[in-house]
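Shown here: the complex without one of its protein chains, the others still in place.
Chain nomenclature is as follows: A, B and C, assigned in order of appearance, with residue numbering initiated at 1 for each chain independently.
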Amino acid sequence: MVLTATPVTRSPNPLKGTAPRRRRSRLRVNAQVTLALLVIAGFVLVGLLAPVLAPYDPDLADGGVKYLGVGAPGHLLGTDELGRDILSRLIWGGRTSLVVALAASLSSTVAGSVLALVAGFSGDRAAGLIMRTVDVMFAFPVIIIALVLAVILGPGTPVVVLSIVFSAVPYVARVVFAEVKLQRGREYVEAARSLGAGFFSILFREVLPNVLAQIVVYGTGLVGGMIVFSSSLSALGIGVQPPTADWGRMISEGAKVIISGNVYPALLPGLVVLVVALAFNWLGDGLRDVFDPRRRRAGR
Amino acid sequence: MTGALLSVRELSVEFGRGPAAERVVDEVTFDVRPGETFAIVGESGAGKSLTASAILGLLPDDAVVTSGSISLHGEEVLTATRSSVTRFRGSKIGMVFQNPLASLDPSFRIGNQLKEIIGLHRPAATKRERHEIAETWLRNVGIDDAARVLSAYPHELSGGMRQRVMIALASLSGPALLIADEPTTALDAVVQKQILDLLRSVSEETGGSLLLITHDFGVVSYAADRVAVMKDGRIVEQDRRDRVLTAPADAYTRSLIRAVPEIGARFRLAERGLPRRLGPAGGDRSPASADGGDGTAVTAAGPRDDDRDARPPLVTLRNVSKEFVVGGLGTGQRKRRFRAVGDVSLHIERGEVFGLIGESGSGKSTLSRLIGGLLRADAGEIVFDGRDIARLPKAELRRLRPRFQFVFQDATSSLNPRVPVGEQISRPLLRFGKAASRAAGRARAAEALDLVGLPSSYLHRYPHELSGGQRQRIGIARALALEPDLLILDEPTSALDVSTQANILNLLLDLREELDLTYLFIGHNLAVVEFLCDRVGVLEQGVLLETFRAGELSAAGRHPVTRALLDAVLPMRFTDESGTRGHAAAGKADP
Amino acid sequence: MKFVKHARSAVVGAVALLTALALAACGGGANGGTAAGGPQGSGTPKAGGTLVSGLYLEPLALDPHRQGYWETYRVSSNVFEGLVKEDLSDPKGPTKLLPALATDWKASDGGKKWTFTLRGGVKFHDGSDFTAESVDKNVRRISDPAYEFYDKTSAARLAAWFGDLVKGRVVDDHTYEFEFSKPFLGFPRILAQSMSTLTIGNPATWEKYGNDGFADHPSGTGPYTFVSRTIGDRIVLKRNPNYWGPKPYLDELVFRVIPNNQTRLATLLSGEADIISYVQPEDVSTLESRGFQVPEGHGAAFLYFTFNFKNKAFQDKRVRQAVIQGIDRDRLAKEVYNGNAIPLHSLEPPGNEAYDPDARDFDYDPEAAKALLKEAGYGEGGLSFTIVADVANQNLAEWLQSRLKGIGVNVKVVTLDRPSYVARAFGKPEPDDGLSIDEYGGSYAEWLYQVYYTNIAVKGLVPADFPEITKALDKARYATDQDKRIELWKEADKKAREGAIAIPAVSLTRYYALGPNVRGFVYAATNWYDLTKVWLAG
């Protein structure tokens, strides 16, 4: 799981000796964010326009043309083990994968954050209780959850989302909890209390804005891992159901033929996921800087 | 200059590069002569710390020396490669930093850290030699049970102790120059004096010079031989201490000096029929309300016996105690309880300014939080306007909150960094129905800002866009907007520069008269407390030692603790021993 | 027909369970002649060495009467033997029956009585003698509730064929007699099967360790003796020095369990294993290109699709026939299995004694299919259902899905892990489930009876609604004339085809892969192999 860094404030760093270094300008930050956004938007758009863009029906199996390599005539990115056009499947796959990944990331981030916030502000007892619960979730093998969910709900997208959420929530909770504990000590919280703010008002109107940056960074960091994780689930037959094109499933199905020497079917979706994931990571890091108005030099 | 130990010439430091670059040290030039104590005084942002860091090549990674030269013993430092700078470090220049709590490595025993440095400067020394050196140095800095301290971890020592260790650490290599960057700011008044004495004696012992960076003229007058006053990266004035203090040539210096509160100042003003105000009243305060403080103030100034007797006290504490429990259940710590406030009884009259003073950890903040209903007392009663808030149910207490409001010590952290100030002021208003709509809330917020002399345009700003003083004003405005009867001021100025402090104090005095407020003022600087308060209570280890009228501060029969506090105040003009000491030092420095 | 009902429920159980668990057993290739399927490699056999075999799933208990999975039997057949065995040196089939623990057998009383002459001088692995008494204890273990070590589980598993056993009788030390309430001419071949049959275990063992304990100390008369087993990892056997038959070449057999297809393949490729089961069709070329052997041949099993008769649509024969005609099995063999499979039209698979290469049900004809659907009231896109499949058959399911689009049928695919699949396909199907994919078969003609009741009827077909088929089956099952028997089964198969009650699909022609130095392996025309003749070249 991807844990992301907390912002590093600028201040004397003797490790640098006297060598001065350029400092990261707002401009570059925004450039980064826009770039990331462009990439993501691009994929979303492609997903939306799939019917128009995809050269083939993504599910159309043509046993005549299995395992065509990249650049094969008629199949720009080749074909998979059923002779389906990989490019088309990639294009269509974005639909499911992005939805799944975003839904999962969003819900687990929200759930985890709420848990952490409440835990952080409801006294040692309650906090202990909540964090023990988190422990339980940690201690419980995700795979079991997934398999069981699959049995209960029948395999498919909901299972994927749910099990991902279940696996991610404790991590989010742990990270945010750490952040919240920092905030808890800050005087503005006490000030809010002295101004008669209630429990939830403090939580969501005072503290939340201060940990939001962290949450966003972490949440965006999850996206890539989510898709990857969904691929692992597909490998166990409890992922997104066939024939729906889905990057995760493409990876796991492609993996079934790597040893046989056909690397593309797994490699290509893998790369796509990578790009999307990186885009989200950048977005997160960028957003943190944008979010946090105080990111100016300290010391002096 | 010949004879100069350290000479800095046209030193300029900038943050960033190109057009975005920001000049923070601007062509600073000064000399530090052998054996003298040279002080750079200035307010935050004046660039004094950066100047010091530049000397040791410890600038932040995005700060650049753009021009000028720094030479030690005539040897250029700036052009020196990293290795030679590190050679200067420690051996020729030692540095003591502002925050003793963080300046020692928390993970190693003191002994270990000292010995490491010793080993660095005397590679030849054997284990036990190093041990001895360490021990002797700890004694040099006035630590008697050296053995214990050597085997102690930093967190097991008091701030003062740590600062002593820091000094030992910085000077055991007998550096020619000892730089002390705000060495006493983080310390209690009483300790402050000892540390300054120590710094001087140490530098005298090693025959080195002392470069003192401070914002406090008290410190300057007490310890410095020569002074340079910095403002916005430039040195506006530098000369021998006495000259600068007695006959400041520069207006800014003058204003700074006048801004320093002094014991008895209020009465001297009163005698001269002047309003009880510090420095050039106003400062960054809008003229509109500035003059609000004159004529009326004269009469209003000082304790107001007449109406105090008329009305019953606003707050009455009877045998209030508070105990804290640390650790226990799941926290992984063994359960410990200690007494923060013990059996305190006092009352605060309506319209008076009641001061609480005591060293850090004396329980004054706890007491204020008890009175402010942020903490619940374990025992005793706290009667606010006839109702015992120690027993009041949560809901009722909340309804009562608007009537007693807090102004916290650190305006920076007591304002929510991610919420526009307008929002922060109007939220409580809406919460308590003091404003019907968001619009109404904003209007009220604007008024509040006006009260503290800030334009309503500030409503949309974020805390980090404001200066320290402005933030504290916001803090006050936020509290006032709720129209409280009691304002609990928890060291509202201790984090501020002198001039800003003066402005805030003035503002508080004005507001009290305009709005007939009652203050509970917590402070550790007796001068400030004495200047502002009608009555003063002295706390130590949670016990209220005595309370007395401001006028009776120096009266005979004061509790020793109070005396100690009084003693700790570093006066601007030379009085008795500190003065002679100062002279002696200065004299020695002069050729 | 009380016993039939009992027998059926039992058969249903036994086979459903096995189908459930046996992922795949491949057969097919009617003409997989000796050339292709015969002994691999040549040269003079060399004794010694360890052979590592990569199994694709964890065998069940090593207990002669509790077997499940062919993979189990591929291990246990080296430890246990039956009275009769199939000729595993025959890649063509149908396999001949050979004497094993029995040297001779004959039927009497119209096939109700079977008398076996037992081999002398055979010893169990613990040195005790194999006698009629041992056989009797085996029989009683699975049929006589009075016996102290009567084993419910085993009894239930074997009830499929021993359901109407009246009694077994020790005639003398080396003669044993079975008596059935109905004629059972298929008995000897059933005895030569792997599961739901009476392979002989050492009674001393279960008398010592109990019925549940047996599997931890498996003991029989076979060419190899049990050494150790680590569940999830490996089973180790070593040569039985005093085996009654020809001595096997290999000193030691190691069966490693490697469920992941890619890993199993890699293990063979990297030389860590000498033989693996269940080769993926797309890997054949890879293997051969690197000098590995992928014998061509066929077992006695095949893939077939069964209808969910609880789904109203499929109670209409026209619909079932339409679906059959909508699937091009030749193309299926080519596209999904890279041509390593032969299309089938009959429920009696290759290697089965009643297999008929020329049998045809309905040929591929999308137009006719559309017409039939319209006739049955389903226009273009009018019919839609779900294909339920085991994850292992996902590709196949997806292929069907894309093909059936061709005749205007909308198909949803659901792939499940094995037990969930069984639970749904055999137990409680969803209302719009249409087809489920199974893979099974046997060399015995009775297989048809078995598949009818356990894989088709269990999915909602009411035998009473198909009187001809049901009658024909009973006629064959209880035939009294040995010469007519096969004919009757073929007849029954014909009836079944006409009824369009299931879709025979393909039979795979590649199943095992061998390391370059493995010799003497035969891809026998049944569902397991004989390792006693296998040896490793230098």
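Please note the rule applied: a residue touches a chain if its C-beta (ideal position, glycine included) is under 8 Å from a C-beta of that chain, and two chains touch if they have at least 3 such contacts.
Here, contacts and distances are computed from a predicted model.
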{"item": "Chain left out of the displayed complex - its UniProt protein name, from \"NADH-quinone oxidoreductase subunit N\", \"Sarcosine oxidase subunit beta\", \"Glutathione ABC transporter permease\" or \"Acyl-CoA dehydrogenase\"", "value": "\"Glutathione ABC transporter permease\""}
{"item": "Partners of the unshown chain among those that are drawn", "value": "A, B, C"}
{"item": "Residue of C:65, C:125 or C:256 touching the missing chain in the full complex", "value": "C:256"}
{"item": "Chain not shown: contacting residue from B:169, B:220, B:435 or B:565", "value": "B:169"}
{"item": "Which of C:65, C:112, C:141 or C:157 contacts the chain that the document leaves out", "value": "C:157"}
{"item": "Absent-chain interface as seen on subunit B, which is shown", "value": "56, 58, 86-91, 93-95, 97, 99, 102-108, 113, 116-117, 120, 153, 155, 166, 169-170, 173, 330, 332-334"}
{"item": "Residues in subunit C touching the chain absent from view", "value": "9-10, 12-14, 16-17, 20, 50, 52, 58, 60-61, 152-153, 156-157, 159-160, 212, 215-216, 230-234, 254, 256-260, 262-264, 266-267, 269-270, 272, 417-420, 422-423, 426-427, 454, 458"}
{"item": "Residues from subunit A at the interface with the omitted partner, ascending", "value": "1-6, 8-9, 11-17, 21, 24, 132-133, 135-136, 138-144, 147-148, 151-152, 174, 221, 224-225, 227-228, 231-232, 235-236, 251-252, 254-255, 258-259, 263, 266, 270, 273-274, 277-278, 281"}
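The rule we apply is simple: only the chains that are shown with their structure count from here on.
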{"item": "Separation of mean Cα positions, subunit C and subunit B [Å, integer]", "value": "88"}
{"item": "Where subunit A and subunit B are represented by their mean Cα positions, the distance between them in whole Å", "value": "45"}
{"item": "Interface hub residues of subunit B, defined as touching at least two other chains", "value": "none"}
{"item": "Residues of subunit C whose C-beta touches two or more other chains", "value": "none"}
{"item": "Subunit A residues touching subunit B - in the complex, by the definition given at the top", "value": "10-14, 16-23, 25, 124-125, 128, 186-188, 190-198, 201, 205-206, 209-210, 212, 293-294, 296-297, 299-300"}
{"item": "Of subunit C, residues touching subunit A in the complex", "value": "261-263, 265-266, 269, 280, 282-283, 286, 331, 334-336, 338, 391, 394-395, 397-399, 401-402, 413-417, 420"}
{"item": "Residues of subunit B that touch subunit A when the two form their complex", "value": "15-17, 20, 24, 45, 47, 49-50, 53, 57-64, 82, 85, 329-331, 369, 372-374, 398, 401-402, 405-406, 408-410, 413-419, 427-428, 431-432, 462, 464-465, 475, 478, 482"}
